[in-house]
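Of the protein chains in this complex, all but one are displayed in their positions.
We call the chains A, B and C, going by the order they appear; numbering starts again at 1 in every chain.
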Amino acid sequence: MSVDLEHYLIVGAILFSIGLYLTVAKRNFVGVLMGIEMMFNAVNLTFIAFSRFAESDQPLAGHVFVVFVITVAAAEAATALALAVMVYRTRDTVNVDEIDLLKW
Amino acid sequence: MTIKSEPFVVNIGPQHPSTHGVFRLRLTLDGEKIIDADMVMGYLHRSMEKLAEERTYTQNIPFTDRTDYLAAMTGNLAYVMAVEKLMRVEVPERALWLRTIMAELQRIASHAMAVGIFANDCGAWQTPVMHMFRDREKILDLFEMACGARLTLNYMRIGGVSKDIPPEWMPQARKLLKDLPKRFEEYEDLLLNNEIIIARSRGIGTLTPEQATSYSVSGPMLRASGVAWDVRKADPYGAYDKVDFDIAVGRHGDVYDRFVVRVAEMRQSLRILEQALDMIPEGPVHARLGTATVQPWGQPVAPLAYRPPVGEAYARIESPRGELGYYIVSDGSPAPFRFHIRSPSFINLSPLKLMSVGMTVADAIVILGSVDIVVGEVDR
Amino acid sequence: MDDAGTIIAFYVLAGMTIGSALGVVVVRNLIHAVIALIGTFAGLAGLFVTLSADFIAITQILIYIGAISILFLFAIVLTPQSGRNNQETFLRFPALALSGLVLAVLVYVAVDTKWNVTEQDGFAETAGTIGELLLDKYVLPFEIASVLLLVAVLGSIVLVRPEPAEED
Partner (left out) sequence: MFLLKGEWYDLRDLGNTVGGLLDDLRDIGAPDWTIYVTSSLIGAVGILLWTVLSCLAFIWIERRVVALMQNRKGPNRVGPAGLLQPVADALKLLLKEAVTPRSADRVIFWAGPVLIFIPALVVFAVIPFAPKMTLADLNVGVLFLIAIAGINTPAVFLAGWASNNKYSMLGAMRTIAMLISYEIVQVLALLGPVLFVSSMRMGDVVAWQDHFNTWIFFIQPVGLLAFIIAGAVETNRSPMDISEAESEIVAGYHTEYGGIKFGFFYQAEYLAGFAIAASIVTLYMGGYTLWGLEDYVPAWLIFLGKLYTVFFVYIWTRGTLPRLRIDQLMAFAWKFLLPLMLINALVVGAEVLIWRENDIDATPALLAIGAVNLVFGAILVAGWARFLGHGTGKQRGQRAILTQEVGAVHFTPEPAP
């Protein structure tokens, strides 16, 4: 018994689909964002797993990508949550199915 | 487009470390900013004014200890002055001087407490209070020598004081007067120039002279707003017209100025005390009332029940917190018909909302500390 | 990667990660969901350690647990009247189907592909090499990322800034 690339990829895949489900199905905007972050994380796991296991002349490039992904995720979270607060202040709700006016 | 934010009501008190008793402040906050402040009082109401109508004039003196329990001497003083006015009693010279000395000692003790607690409200972890307590303890020792009590003194009597000071009192008082200036210098260095205290208190809770006078604020709070008003000067009582002292006045009327004024007043009190200890004459300490006289160390023969003539009297003094007045109406019976206290703590508290709206929670605490209330006097 | 320690660690951490991720889905209170999400992040950090990516693991803790979860908590607290529930919309079953499909495809790909696996051991040290790569080969993305962060900071400030009081 050993732990191989496939194990990590499967964990990543499960995480990704849970994130996808959250993103599509959740009503609260914050819940949706949690799903997006989870998908980012799944991708990171995959990157790191490949970086560790895959044959490459520059194995740490995957890590560098993950650094960028984390950066983007942080920026995305900050902006999106600011948006959430903003929408809440104007419309008193952050439920995505009630924010359907395409304007405020 | 308007941005909605949820107002957030916080109750500071009745049980809270820095309400100086059981006082409740209901703050409506927007984030940390105060948008409304409500004062809820009465948790310490003991119905003193009504109770006093059932007791004789002498029996009422202990009540006056228990209104402003940090300055019992001045409470006593204002009350007995009102009764003396009603009875038209001439108080002996030595008693007047003793009253002045005791009142000034009490002022130092009370201001020391106020300054220390103010630093505590600014967030110092008990250190200034404990240092101030050291000096206050020395003064309380003097009180204990003079009348046997430390907090609720019950020292003044209608027509004088309860007993003369013992002979060893004077040397100890002089020693204290020699020590205190050094300590005050130390405190002024540590506190007046403390950058954090300045940052926390300057420009906070400002009262203009107009606002202060229209709210009838008095005492250090009024003087901090720049109005040189002191009952000791404006309407001298005791022996204040015979001593030389200055009125300490602030510049901007903010919390820092109140603090500065208190510190300066402690110095002025020392100045008064130094003169008074030299100038105090010998003689009786109690006026001749009816047939009985109180002997300093003899049998207490003062009558417990006086029957002042029908009439009314108001006497005011400068207590450490401001103008303390007693209004007494007599119907000729041994008990007052009406007994009213103009308590400076209560009146000084009224502009609290004016001062704290627009400030933060931390500022509200500092402002409340700078008013220097004693809840016993607010609620009576 | 076949010593007992790594295998146990992998299964424990993977279980923690996926379990907390499912927790995010199931839990009805949003704040609890954030806690579950923190569990996911922590489990992932552990998985990164088993992959000898220590720098990334620490970064994961620093950024995700220390910062992004806080952002979530703040967003929840700053929107108090919108309800703290974590319900699904009417899209629940379509979403379930979609994510199930994606999961199936991904797992099929992961298992079925013949990956070009190396026999190397884990990295001894990653932080230094990542740093060199960032400032050498990937310096342009690095700079762009910093600009992106700056824009994000400015954007969020502008978004939540109260309007200047209108003078009338």
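Convention: contacts are C-beta pairs under 8 Å (C-beta built on N, C-alpha and C of every residue); 3 or more make two chains touch, one makes a residue touch a chain.
Since this is a predicted model, take the numbers as computed values, not measurements.
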Wait, the hidden chain, what does it touch out of the ones we have here? B, C
Just to verify: which one of C:Leu73, C:Val117 or C:Leu149 makes contact with the chain not shown? C:Leu73
Among B:Asn194, B:Ser216 or B:Gln275, choose the residue that contacts the chain missing from this document, as touch is defined above. B:Asn194
Option from B:Asp164, B:Glu323 or B:Asp363 whose C-beta touches the chain left out: B:Asp363
Determine which one of B:Gly253, B:Pro344 or B:Gly376 touches the chain that has been left out. B:Gly253
Touching the absent chain: which residues on chain B qualify? 8-11, 16-18, 32, 119-127, 130-131, 133-134, 188, 192-200, 202-203, 206, 208-209, 223, 225-230, 233-234, 246-254, 256-257, 260-261, 263-264, 268, 360-363, 365, 369
Give me the chain C residues in contact with the hidden chain, please. 3-5, 29, 31-32, 34-35, 38, 54-55, 58-59, 61-62, 65-67, 69-70, 73-74, 77, 125, 127
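Throughout what follows, only the chains that are shown with their structure count from here on.
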Please report how many Å separate the Cα centroid of chain B from that of chain C, as a whole number. 62
Whole-Å distance, chain A centre to chain C centre, using C-alpha means? 6
Can you list the residues of chain C that touch 2 or more other chains? 81
Where in chain A do residues touch at least two different other chains? 92
Residues on chain C engaged by chain A in the complex (per definition of touch): 1-2, 6-7, 10, 14, 17-18, 21-22, 24-25, 30, 33-34, 37, 40-41, 44, 47-48, 50-53, 55-56, 59-60, 63-64, 67-68, 71-72, 74-76, 78-79, 81-83, 85-92, 94-96, 98-100, 102-103, 106-107, 110-111, 115-118, 120, 122-123, 126, 129-130, 133-134, 138, 141, 145, 148-149, 151-153, 155-157, 159-160
Interface with chain C, chain A side, in the complex: residues 1-22, 24-28, 30-31, 33-34, 37-38, 41, 44-45, 48-49, 51-56, 58-61, 63-64, 66-68, 70-79, 81-86, 88, 92-97
